[in-house]
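The other protein chains are all here in position, but one chain of the complex has been omitted.
First chain written, first letter: the chains are A, B and C, and each begins at residue 1.
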Amino acid sequence: MSRLIRDLPGGSAEMLDAFGDEAMVKHMLAFEASLAEAQAAAGLLTGDQASRIAIACAQLPLEVETLAQEAAHAGTLAIPLVQRLRRALGDEALAKKIHWGATSQDAADTALMLQARTGRDLIARELARVQTALAALAERMAAAPMIGRTLLQDAVPITFGLKAANWLLGIDDAARRFARESEGALALQFGGAAGTRAGLDGKGAEIAAHMARILGLASPVVVPWHARRGGVAGLAAALGIVAGATGKIARDISLLSQNAIAEMFEPSVPGRGGSSIMAHKRNPTGCQIVLSAATRAPGLVATILSAMPQEQERGLGGWQAEDPVLADLFVLVHGALLALAPVLEGLKVDTARMAQNLADAGIGTDIGEAVALTQAALKARS
Amino acid sequence: MSRLIRDLPGGSAEMLDAFGDEAMVKHMLAFEASLAEAQAAAGLLTGDQASRIAIACAQLPLEVETLAQEAAHAGTLAIPLVQRLRRALGDEALAKKIHWGATSQDAADTALMLQARTGRDLIARELARVQTALAALAERMAAAPMIGRTLLQDAVPITFGLKAANWLLGIDDAARRFARESEGALALQFGGAAGTRAGLDGKGAEIAAHMARILGLASPVVVPWHARRGGVAGLAAALGIVAGATGKIARDISLLSQNAIAEMFEPSVPGRGGSSIMAHKRNPTGCQIVLSAATRAPGLVATILSAMPQEQERGLGGWQAEDPVLADLFVLVHGALLALAPVLEGLKVDTARMAQNLADAGIGTDIGEAVALTQAALKARS
Amino acid sequence: MSRLIRDLPGGSAEMLDAFGDEAMVKHMLAFEASLAEAQAAAGLLTGDQASRIAIACAQLPLEVETLAQEAAHAGTLAIPLVQRLRRALGDEALAKKIHWGATSQDAADTALMLQARTGRDLIARELARVQTALAALAERMAAAPMIGRTLLQDAVPITFGLKAANWLLGIDDAARRFARESEGALALQFGGAAGTRAGLDGKGAEIAAHMARILGLASPVVVPWHARRGGVAGLAAALGIVAGATGKIARDISLLSQNAIAEMFEPSVPGRGGSSIMAHKRNPTGCQIVLSAATRAPGLVATILSAMPQEQERGLGGWQAEDPVLADLFVLVHGALLALAPVLEGLKVDTARMAQNLADAGIGTDIGEAVALTQAALKARS
Partner (left out) sequence: MSRLIRDLPGGSAEMLDAFGDEAMVKHMLAFEASLAEAQAAAGLLTGDQASRIAIACAQLPLEVETLAQEAAHAGTLAIPLVQRLRRALGDEALAKKIHWGATSQDAADTALMLQARTGRDLIARELARVQTALAALAERMAAAPMIGRTLLQDAVPITFGLKAANWLLGIDDAARRFARESEGALALQFGGAAGTRAGLDGKGAEIAAHMARILGLASPVVVPWHARRGGVAGLAAALGIVAGATGKIARDISLLSQNAIAEMFEPSVPGRGGSSIMAHKRNPTGCQIVLSAATRAPGLVATILSAMPQEQERGLGGWQAEDPVLADLFVLVHGALLALAPVLEGLKVDTARMAQNLADAGIGTDIGEAVALTQAALKARS
């Protein structure tokens, strides 16, 4: 579909790839290979069998477009993928051992979590970058007086450092929650048809633990989570809160960039923020991307939450709705952070105008407490 | 991004193309060409100038990938596109006349509405197909007794015809609303920098009317709708209600397909609805796609609604959030209808089992009123 | 529950009463009385029987608190209410005729629609008031130049009249949709246990039509709408769009009231908009109420949409979620309109400051097209 209207505004090539077709197919193949390897370690397959399965997984042509059509027809990607693997293996007896004890959702959920792990890393990197930029901004502007504004009206003096510290604390909180929820959610899925790990000689738990190690996912919880989606919901909500925390910053910067206030501006980037018709304009394009993402995230989080009451052992419609929505959240939040980081790093701050606006307000200039509060905040987090 | 997890489950190649990159660029070029043509008709350009602009629009290489990157950088697609058109023209004086009096959002909103028009036609076609299938089903099953179920408990006798008539009336209502809201929303956008149509010798209204005729959009409302998004919101809500109406049908069919009830099944399609592990399973894959779409639509509608309070003459973040969300709604709803139509057309109904289940309930078998109601309903809509 | 935090901020005593306990009980009693009257007209009851039932309905003590507890226990209000009516009647034979052929949801949905009818009237009244105020504002300010602002940056000249006309057109569109969706949704519910109107000697349709006339609801559609909730969803969406249209106005006014812009202010009302700590502040309290409502409405609309796939003949959980959410929407939207109307009627506009801000922008002052557009808009709607 349209990269112009769907992916690029706020998306990043890296995150689009992380949740892209190739990544998904590769993750599913990694799931199947790890399953065979773990089954070999548990004595259910020979080492040779596992190796041959691993090779088949490694060598399967990706043919994403065809797979996509077959998946759409079958209702799940695992079915055509496993069929192709089996055909590729060219050994009917061994072919039956592929995907042994697993169900489509095992592969799909595990692949999603492997995608989410890449996504987590990408977002964590940008969160750190935004935090660094904000800490520097708070430090640099610790004593820069400006008028505080409440309910969109001039209130009393603050400093820009205090405002930046507030932004930073908001990101800190969102980053901590995101790390914690990722930790909880990024788990292997392996339960078989109805989540019992039946048919594996009682070695299901051992196999699952081994697979998790191979794939680098959290040591699996005892019971598969096919219809227990709190982890996914927690992750989605954490992403939504990151979006909100970035949106708050973009809201402030765009308001403070209004011509009548003019206290700060996004860094000037050739070819960015222009108008197709007004040469004088300098649009807050970075803030626009962030605010657009913050507008879109809440509805996506609500979708994941509303999908939670999934039927019985594996649900119908609810979990199938999650993947694209979680992918959208990762793409939007990464895009928001990628747009915000350079805005903060290169923010043009007009401290003289800040001082002037404060003076114009005529309600004092005492900023002692604001300075102290900023310093205390920066110290507390260091 | 992933066609596997984002587009195909429930998407259709046609709708993905309708909201695809090429379509968007072509629609924007059509906007620019129609603008020149209308300006020529109004005497602002010569016929030759308009022709040369039209040719440049027709011949511009689409280069979607590069354009997407440039658009992401610029913050809008119109800027790089107009630059390319101007370069392609190779006539500096005339180049300035391209996009004359228009702003980026004029081109973007008009392109979105042209995409939505194709989307509207695709959805209308499938709605009609679903309506036909439902009417036939209601007719055919008018006198087929079954147990009515309320609060998920057996209640009193109904007929399957009455249930199908109810489904049909729900789709009828949703289809009417969708047609009406499309009618209202599919309007040209042409207002210039701040929606005044300034700089066009007072001929803005005339030019707008002419452009609308060329592009086949609704005769433009008097005042451009840059920050007046009720039409888009109404269209989004109408799509959400179509999704809900299809979801209601899929909910019922999937419940009635439970093994213990077994009154109906999706048609058997080779390779569809299977399980990667359980040969005996026959999953309601069509219902799954519909229910997944119905789960996702409400959050998307909420996003469009929450974006409505857009700032001043053209907003920041709000309208930029709309395009991908509206596109998602079209894709999801079309996918739901495409999945539902064959389910209804080929639905396997086990009227004997229906009768047996009704008898087992032991609460009578009188269906006279249900039959009469169904007939009245079918008659009222014919 | 708290009137302080739930009802009053943005609520109105009238709308709270419209959706209050007494109103609900009275509407349910009206439903039961109209049912008896219509059954008498159809020859199923004698006139005397219907009269005695009507008297019992009229005389039943409301005892709302006790009824509420009983309803919470029973899972529906109709059950304890009908029990009380039967006891009050003191005639066992006739008592059985009360609620004859009806189900709890018949009474509940009809009562909700009767509440919604009052709500519709209240909202229509305030919409008209807002429209009058906006038309007057657009007329009065037709030629008042101001800077147009896009993406929160100064763009090109407009007039305040054009901005007000845009606000007005947004309300016009929302008001039309609200009227239309109300018209469609405000229908009697009467279907009996599973929507067949069984047990009424085939006179169900006749009785339903008569009840609708008595209660002043739309002539009933042929088939009861127990699990066909598109009408409710359409009404909810229309309310959400009214909220968005008011939110757009409040967004603009609050931004234009910023001290650095100072082009307009909410009317000064003694005791309103003050700060508990800053004597100089003049908070845009009316806009605050409107924006708060516009923030809350989208999630409520999404809830109604997500409840649409209701199970079988009458659902579990979905329709029970609708009543309080629809009530909230009516309360919020009425509150928003009640807050907005006096803001618009008494808006303090500083045209000199507008002119000064425009001059400061230094990008021309030509407003000819804006004036013409405003006049055309006002003319087109008159």
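Before moving on, here are some points about what is shown:
One rule holds in what follows: a residue touches a chain if its C-beta (ideal position, glycine included) is under 8 Å from a C-beta of that chain, and two chains touch if they have at least 3 such contacts.
Being a predicted model, the structure only gives us computed values, none of them experimental.
Interface note for the absent chain: among C:Val331, C:Ala361 or C:Ala377, the touching residue is C:Val331. Of the options B:Ala74, B:Ala155, B:Val242 or B:Val290, the residue whose C-beta touches the omitted chain is B:Ala155.
Contact with the undisplayed chain is limited, among A:Ala179, A:Ala194, A:Ala218 or A:Ala262, to A:Ala194.
The residue from C:Arg52, C:His99, C:Arg177 or C:Arg228 that touches the chain not shown here is C:His99. If you put the missing chain back, the residues of chain C touching it would be 1-9, 11, 16, 19-21, 23-25, 64-65, 67-79, 82, 99, 101-104, 107, 112, 192-193, 250, 254, 269, 271-278, 283-285, 287-296, 298-303, 306-307, 316-318, 320-321, 323-325, 327-328, 331. Against the chain not shown here, chain A presents residues 103, 148-152, 155-158, 162-163, 165-166, 169-170, 173-174, 177, 184, 192-198, 200, 202, 204-205, 221-223, 225-231, 233-234, 237-238, 240-241, 243-245, 247-248, 250-252, 255, 291, 294-295, 297-299, 301-303, 305-306, 308-316, 366-370, 372-373, 376-377, 380. Listed for chain B, the residues touching the missing chain in the whole complex are 149-156, 254-255, 257-261, 275, 278, 280-284, 288, 298-299, 302, 306, 357, 361, 363.
In this section, only the chains that are shown with their structure count from here on.
The best fit of Cα atoms from chain B onto chain C calls for a rotation angle of 180°, in steps of 5. One inter-chain figure worth recording: chain A and chain C are separated by 38 Å, centre to centre, where each centre is the mean of the chain's CA atoms. Contacts with at least two other chains are made by residues 103, 192-193, 250, 291, 294-295, 298-299, 301-303, 306, 316 of chain B.
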